[in-house]
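The complex appears here minus one protein chain, its other protein chains still in place.
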């Protein structure tokens, strides 16, 4: 089965290249303070929904923050984002 | 004569010629009756460069409007969760009252505030529905055992559910009025006629919606936003007579008669037309079977309800308001229960108000 990750809903970012950024969920009105390590993941999912493999490829091709991430780390991060109802898997 | 809130809603154009001292009396009344946002939406359609509301007044109206928009937004979000939750037990979300108006974008929706989400569910599914709602975070929390028993035995709804994270309140009804009321509401006919708004979300059909609104209002014991609820009725009646055509009133009467709810419907039509000039031909409806109470009864009810629908403010307060409020409180309980049940309940309630700790420890 080919499962894809997506954001739980439309979102806004307040990012000033610090160790943390603000993530605002438009539907729920919730505001989160998140670590910069998940920023590239959420930006990538804000563009379009992706499977874990696609997401990993996308992050490794970029030369930014997410380029060194391993699959294990990525899955862990996605799971904790999922637990916080920020991303979900279809 | 000072303008009243009802006059203002009926003729919003008059707002543009009000003085600041008129507004000084009206804004507190509008806030109390929860109609700031409603007036704001009526005026927004009419104002232009030559017709403006003073800025210091407008910001109060606008605050009501902003709160309404926030509630509307939150309602959409809650609904997503509610639809998924009830889908697990194959139950659609049937919205009642304010949530139905907002979600269906019905006539009273513009600027209207809601305090909770009311839904109707099938009584035979109630235990499964409560389970699934609980797994989605809606729970009744700590509730006094007497109140719990009271709800379960005598009420048309279960104790209100609060969401653990989001704090939203859900009122789950299994019929429209307490089963002890002397009425004949068959929930299966409500379900049969209900209309779908979007996948998984329904509302009552127009006649049922009006009857529910009327029955709810005229069985109430507290009228904190009575005027707003009467305004809902005015808006619904004006709206449905347009969308449903000439059959609307005959169907409304037939349905109310089937449910033994002609009396509250009569009051709804009488007071909506007297406060808001709702275009209703009461005489014609009487010839079609709408019974008018005796003239003595009408006099008494006029005394009570005119006071209930007048905002609690010194600018418009009528003498006898305290007495009217107390009488309506007793009336609402009397309508709800036979006297042999009512007296012990009211005594119990009074006792618990005075000695809350002692009363609950005995359970």
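When the chains are written out, they are named A and B in that same order, and each has its own residue count from 1.
The definition used in the following text is that a contact is a pair of C-beta atoms (placed from the backbone, for glycine too) under 8 Å apart; a residue touches a chain by one contact, two chains touch by 3 or more.
Everything that follows uses one rule, which is that contacts and distances are computed from a predicted model.
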| item | value |
| --- | --- |
| Chain left out of the displayed complex - its UniProt protein name, from "Iron complex transport system permease protein", "Heme exporter protein C", "ABC transporter ATP-binding protein" or "HprK-related kinase A" | "HprK-related kinase A" |
| Touching partners, among the displayed chains, of the absent chain | A, B |
| Given B:44, B:67 or B:298, the one touching the chain that is not displayed | B:67 |
| Full-complex contact with the absent chain, from A:18, A:47 or A:72 | A:18 |
| Touch criterion as defined above, residue of B:2, B:59 or B:260 at the omitted chain | B:59 |
| Residue numbers in chain B that touch the chain omitted from display | 20-21, 23-24, 27-28, 31-32, 54, 56-57, 59-60, 62-63, 66-67, 69-70, 73, 312-314 |
| Missing-partner contacts on chain A, residue numbers | 12, 14-16, 18-22, 24, 26, 29, 31, 33 |
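Basically, only the chains that are shown with their structure count from here on.
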| item | value |
| --- | --- |
| Centre distance in Å when chain A and chain B are each reduced to the mean of their C-alpha atoms | 43 |
| Residues of chain B defined as touching chain A within the complex | 70, 73-74, 76-77, 80, 166 |
| Of all residues in chain A, those that touch chain B in their complex | 27-29 |
